[in-house]
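Okay, here's the structure, questions in a sec.
Note that one protein chain of the assembly has been removed; the remaining protein chains are unaltered in position.
Take a look at subunit A:
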Amino acid sequence: MALRPDVLAVILGMAAVTYLCRAGGYAVLRALRPPRFVAALLRHLPGPLFVAYVAPAMAAQDAAAWAGAAAVLAVQAATRNLAAAIAAGVAAVALLRGGS
């Protein structure tokens, strides 16, 4: 059970900025309203953020992963169940890559 100092530093940094987002948002945004554009940008961030994560990740993947992504989209849209969607995607990739 190792705990490397460089890893610990990253963990503490991640924890600090995350808490800042959770509690600081309450403390600051309650006191003063952000500019319109900043508020709109924050509201629209989630979609583009996930797309910007998925696009380069998928560009580096094989055809099985693309089929897996299609399965994830289909199952998530049909069932609205995150667990089922992930399972379907992993199963599709397993099926197409063959073996174990």
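Annotations
Here is the rule we use: a contact is a pair of C-beta atoms (placed from the backbone, for glycine too) under 8 Å apart; a residue touches a chain by one contact, two chains touch by 3 or more; residues count from 1.
Assume contacts and distances are computed from a predicted model.
With the options "Oxidoreductase molybdopterin-binding domain-containing protein", "Anaerobic sulfite reductase subunit C", "AzlC family ABC transporter permease" or "Aspartyl/glutamyl-tRNA(Asn/Gln) amidotransferase subunit C" in hand, the undepicted chain maps to the protein name "AzlC family ABC transporter permease" (source: UniProt). Of the residues in subunit A, those that touch the hidden partner chain are 1-4, 6-30, 33, 36-37, 39-59, 61, 65, 68-69, 72-73, 75-77, 80-83, 85-87, 89-91, 93-94, 97.
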